[in-house]
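Questions regarding the structure given below will be posed in turn.
What you see is the complex with one protein chain gone and the rest in place.
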Amino acid sequence: MAIRTPEQYLASLKDGRVVYHEGEKVEDVTRFPHLRSCAEISAMDYVLAQDKRYQKLLIEHDKKGEPYHFVFKPPTTVEDIIRRRDVIQLTARTCYGMPGGTKFTGIDALHSITAVTRRMDKKLGTSYAPRVEAFREECKKEDAAVAVAMTDVKGDRSLRPSKQKPHRDYYVRIVDERKDGIVVRGAKVHISWSPLANEIIVLPCRAMREDDKEYAVSFAVKPNANGLTIIAPAAEAIDEGNEFEYPLNAHMYAADSLVVFDNVFIPMERVFLKGEWEFAGDMTYMFTNFHRASADAYKVTENEILVGTAALMAEYNGLDKDHVIRDKLSWLVFYTEASDALGKAACQNCVSDPDSGLVYPDRTMSNCAKFFFADNYHQAIKLLQDITGGIGATIPSTKDYLNPVTRPYLDRYLGGKEGIATENRIRAIKLVKDLSSYWIQFNTLHGEGSLSAQRLSLYAVGDFERYKAAAKRIAGIKDGWEHHIFSNLPKFPMWRWND
Amino acid sequence: MAIRTPEQYLASLKDGRVVYHEGEKVEDVTRFPHLRSCAEISAMDYVLAQDKRYQKLLIEHDKKGEPYHFVFKPPTTVEDIIRRRDVIQLTARTCYGMPGGTKFTGIDALHSITAVTRRMDKKLGTSYAPRVEAFREECKKEDAAVAVAMTDVKGDRSLRPSKQKPHRDYYVRIVDERKDGIVVRGAKVHISWSPLANEIIVLPCRAMREDDKEYAVSFAVKPNANGLTIIAPAAEAIDEGNEFEYPLNAHMYAADSLVVFDNVFIPMERVFLKGEWEFAGDMTYMFTNFHRASADAYKVTENEILVGTAALMAEYNGLDKDHVIRDKLSWLVFYTEASDALGKAACQNCVSDPDSGLVYPDRTMSNCAKFFFADNYHQAIKLLQDITGGIGATIPSTKDYLNPVTRPYLDRYLGGKEGIATENRIRAIKLVKDLSSYWIQFNTLHGEGSLSAQRLSLYAVGDFERYKAAAKRIAGIKDGWEHHIFSNLPKFPMWRWND
Amino acid sequence: MAIRTPEQYLASLKDGRVVYHEGEKVEDVTRFPHLRSCAEISAMDYVLAQDKRYQKLLIEHDKKGEPYHFVFKPPTTVEDIIRRRDVIQLTARTCYGMPGGTKFTGIDALHSITAVTRRMDKKLGTSYAPRVEAFREECKKEDAAVAVAMTDVKGDRSLRPSKQKPHRDYYVRIVDERKDGIVVRGAKVHISWSPLANEIIVLPCRAMREDDKEYAVSFAVKPNANGLTIIAPAAEAIDEGNEFEYPLNAHMYAADSLVVFDNVFIPMERVFLKGEWEFAGDMTYMFTNFHRASADAYKVTENEILVGTAALMAEYNGLDKDHVIRDKLSWLVFYTEASDALGKAACQNCVSDPDSGLVYPDRTMSNCAKFFFADNYHQAIKLLQDITGGIGATIPSTKDYLNPVTRPYLDRYLGGKEGIATENRIRAIKLVKDLSSYWIQFNTLHGEGSLSAQRLSLYAVGDFERYKAAAKRIAGIKDGWEHHIFSNLPKFPMWRWND
Partner (left out) sequence: MAIRTPEQYLASLKDGRVVYHEGEKVEDVTRFPHLRSCAEISAMDYVLAQDKRYQKLLIEHDKKGEPYHFVFKPPTTVEDIIRRRDVIQLTARTCYGMPGGTKFTGIDALHSITAVTRRMDKKLGTSYAPRVEAFREECKKEDAAVAVAMTDVKGDRSLRPSKQKPHRDYYVRIVDERKDGIVVRGAKVHISWSPLANEIIVLPCRAMREDDKEYAVSFAVKPNANGLTIIAPAAEAIDEGNEFEYPLNAHMYAADSLVVFDNVFIPMERVFLKGEWEFAGDMTYMFTNFHRASADAYKVTENEILVGTAALMAEYNGLDKDHVIRDKLSWLVFYTEASDALGKAACQNCVSDPDSGLVYPDRTMSNCAKFFFADNYHQAIKLLQDITGGIGATIPSTKDYLNPVTRPYLDRYLGGKEGIATENRIRAIKLVKDLSSYWIQFNTLHGEGSLSAQRLSLYAVGDFERYKAAAKRIAGIKDGWEHHIFSNLPKFPMWRWND
């Protein structure tokens, strides 16, 4: 059963997990409002894998010839990285910009623990890597739906984990260690797909110091573990399933939940980091190495929708020939295509991790891609809203459009360019409204690392030695610098004419 | 009864008007979902006028000593203009940033028809101005709630009113003229407060050419007129009245409706423009002269909320001492205070209209204020969301917070800086979410004129003769120009040392 | 002789001062390259005061009826502040955007020491204020040209004055105190007009702590004092006086010099602060209160030139009707007029200093003005260069235009729109080039306080109590806050319909 059907997947979720949403305890996550939408999206990973057209892309076979989902394969070549990008874009294009669910972020965490435990074992003589491989085999065998829980709730952002007050559980930590496992407490936040996963991989969310040792912890846990409670967030969609009113948000719900660990026991064979604080940050950063590029991949499909909607509105309003409007559309094309090019470049120029043999997307390029689309998103949304006009906020509801008394008025007066059905213009406007959603704005800014995190990363990847060498050579600054590029270049200028 | 109580005002709305909302015909606009919120806001104009503390500001007396609401007074001094700004800011600060309702935009339209009919009467020998004065007296006597209907539905934006296809009613027009009045057809869009008004003043929304003569029409109409249908827009608030979940949007609803004129008869004494196409644009632009400054006034109170929420989030997250966060807050202070200063300057430097004796805010300055806050709003929202963190999108719903099973987890784990009640942090996050609403974004961009309209206005008010004279004097360009400032300045440089 | 002629002023500069420029010791600052241009500009203050048309604006009379220059009068009314703005704009419009010279920044320093010494005398019982008054009388009597030296060279920007290494003179300090005066050492940088001044007022450039006591020093000094050396900066103008090639920079030179104090003795009656470290920052900030608004005043005249040049280029290139170009010009209008409005508002809403009786421009508004024009300047220059075209960089030199062999080619091929003399287009292009000068860019960013300083100021003037109160009222956050505006507003919403 290494490739599960959507039905098998959905059935696997009825396992007694404790999930709360909108004030209720959820009996069946596959049937409960909003969570069922999340289940639909997550199930699409399994739908696609059943589709013959995509199996070459999505399915691998192990040595015994057993099929398994490609994403569980540790990437070791540029083709693996580009294939991963293709998988994400296929899924995201299918799911209205959402990159599927439990074959997405969780997989990047699996790659991270693969790489970092190999490194740790090499450097410390530990034996975490075989545990990860055993876990991977389990995932492959079950065709598991995997989530990752990284971001801690953090409390006071100016204090380190061990300095928090009034309690010390603002970052998930080991509160007890037993012979056969550990007990953890704390809570992780924004944990996408967690109510719909079979496995949750837990990672630290930052570098730690020795004082923070008890917070240096990574493990895998099933959502139905004792003491684990999932509280799902409020949804954007008011009227779930009303696709006319909310063409996008009627079924967009990633269930970015709060996952509470109330003294949860983790068996030792599922523990991948336990106090080795020097490697806590490695797990975080190796995850982001993979995950930023995953984000870059699906964001392109979201941007396609955004620029497409803007172009439709320009056309429907009769302004597709207007030079000022075209000027704005040209920027949206730039926004969409530059984020695509940057994300693609990060994959094409992926780098090898010497400790583990894995390859991951170029950090500098994937950072540029992520920062670019996040930093400019509000500009893009502004242009979309600008092109659309005030009707984006004042359009009557679908129910008025379906009411035979008011519909003729709406059909008559909300028309735009001749030849465009008014209904189509209204549908496009409703999509603009949905694209203006707060959750997309937050998700774009903060998903896969906030702007501030991006800036720190960019500073970190900046090749300042090269940059400063380039400047010093010109400025004639001689302070003993040597740089492999700049110190060996031919003399310039020659000043032949001074002779 | 020249100063009505809120009760009197609300009672006056049950007059048979035809209003639709969410697919239903509304029996009582003061009781129907969302519309009742709109009624609440609109009633605040009357609540304030009953409050002794504000009566000096809000109430005027006519020659006979009869009290009437100050806003009905045509502004003739700088003090009138500044007092109007104070009225708007008092109301907006009371109503969470919303400048009351039917004593706001409609009043700017009243001022516009006052000024332009006096000008027309002077130039054309018509006698519209006395009709406007009669209408004003009616409004004063009834302490009327007034709305304005200006923006037409427009159809194809690249075509003029008379060139529209497939029908010619994309701009409201005169379809029949009788001895005692006119018959009009068409629809106006984004008509704030219209379901809650006693009077609607209709204005053209652009300059017209002779071809567009039938579209050059202005009049006053009661919402219960035969043939008039109001279709109110969908509301942002899902769960009206749930102030914890939607601290702002639980009761924000301006009912920016589609107002359909299906062969509505307008008695001649309420008609203020009828085919004088050369003055159509004047009515539009004189309205915007007043209304832009009104917008500038209340926008400050919205921005206060925005920067205040950002400051709260910084504090609650423990980052109020962080230099990079302070850098961002400093920009939000700038955004808020510069929009205040620009709007205030427009009022302090108001100008006189020679034709009517009215004064209106400085056009250049009020345009700068409007463009400034609208063009930078998405940057402001981005900073707010950036400072808040991803929790802005993933916060569980109020119902989870009220559930005694999940509340202890939320209280424990969603805390921020020590000493701040978790509930307060959650309340602030909910406010961030509400401030990220699409309707505020659209309203800021498009309300009181779109960015494109502002750019055209800025180009129009630009004193290019002065600018070019300044440049030519320096460049030594002698093409016969004369400018009262630059042509008479002392010679510079003197070149004494060349002697 | 209370109102000097330009000749008298220029003669007064031959007093043995030690000035260096371009590697030479300058014998006569009024004749030396570049410095003579600076002298020309500075002399314009005196030229204007001789011009009957401006004497009402520029000249005051003391109780004995003796005339003196208005700027020496301590401002005590809003009219004084607005008159000062008018003086600056008249001078700046005359001098191609440069606000004259030695009646500009130095005067803001005089106002600062006036206000702060009065405050100090009140609080500490010192008697500095009478010394300032005596100094003022001297200035009035001599119609002095005054400069201010505030910015220290600063060394390592991360260290306070007393912590600098390898020497402790990175901020000007008292190295010896004698009965009749003090001895100072250190250097001040960017000291505009200092080679052309009669008096230099020295101020601290930051708040000090007790450790920094010896750096808390203010005094007046004449440029020819023993031990004082002025090193003037390189000039932008290559070919001084070539107005065709450098229509602006041919004579723009403010001589922003390094002023070195090599154990300079200052007589006690000219010392205005001597170790009272708690008041060091006050002197800095009171200076900036005045000076920011002075900057706001002249910047408008520079922006006029910029937008005017852009409009000329659009016209000469045949693109003045192009919608995209107009969109760009409209932003430049906004830039120019918003900076004007903000600066004007700061003056119109000036505030009173209770300790001294002086009034100064509103800090929040003047900060907004300064930050606005500085933060957006590069955008403005970019638009100017964008509208101009690449010819801005590739235009042949004036000498080629004057060469009869090449001139016909240039006249024929560098023409633009029909009817515009090619010479005029070339002149406009040369002006664009001059406006693209690095020194204007630096001056706009850093003059009158850097962007970073502005951001700190904006954070400091932010009324966060008001902002947070506005947010808390809506969010329902009850933490004991009271705010004079928000705590007393009527209840909102009324929720009448919930009854």
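Read from first to last, the chains carry the letters A, B and C; within each, the first residue is number 1.
Convention: contacts are C-beta pairs under 8 Å (C-beta built on N, C-alpha and C of every residue); 3 or more make two chains touch, one makes a residue touch a chain.
In this text the structure is predicted, and so the values were computed from the model without any measurement.
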Omitted-chain contact residue, chosen from A:Ala149, A:Leu248 or A:Leu414: A:Leu248
Contact with the hidden chain (one of A:Ile174, A:Cys350 or A:Cys368): A:Cys368
Omitted-chain contact residue, chosen from A:Leu312, A:Leu358, A:Ile391 or A:Leu410: A:Leu312
Omitted-chain contact residue, chosen from C:Thr5, C:Thr76, C:Asn224 or C:Gln441: C:Gln441
In subunit C, positions touching the absent partner: 20-25, 151, 153, 155-159, 165-167, 169-170, 186-187, 189-190, 229, 231-234, 238, 245, 256-258, 260, 262, 317-319, 321-322, 324, 377-379, 381-382, 385-386, 389-400, 402-403, 405-406, 409-410, 412-418, 433, 436-439, 441-443, 445-447, 450-452
Subunit A residues that touch the omitted chain in the full complex: 6, 10, 30-31, 36-37, 39-41, 43-44, 47-48, 51, 93-96, 241, 243-244, 247-248, 251, 301, 304-305, 307-309, 311-312, 326-327, 329-331, 333-334, 336-338, 341-342, 344-346, 348-349, 362, 364-365, 367-369, 371-372, 421, 424, 427-428, 430-431, 455-456, 458-459, 461-462, 464, 466-477, 479, 485-486, 489-490, 492-498
For subunit B, residues in touch with the removed chain: 322-324, 327
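Note that in this section only the chains that are shown with their structure count from here on.
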Length of the line joining the C-alpha centres of subunit A and subunit C, rounded to whole Å: 49
Mean-CA-position distance for subunit B and subunit A (Å): 39
Junction residues of subunit B, two or more chains touched: none
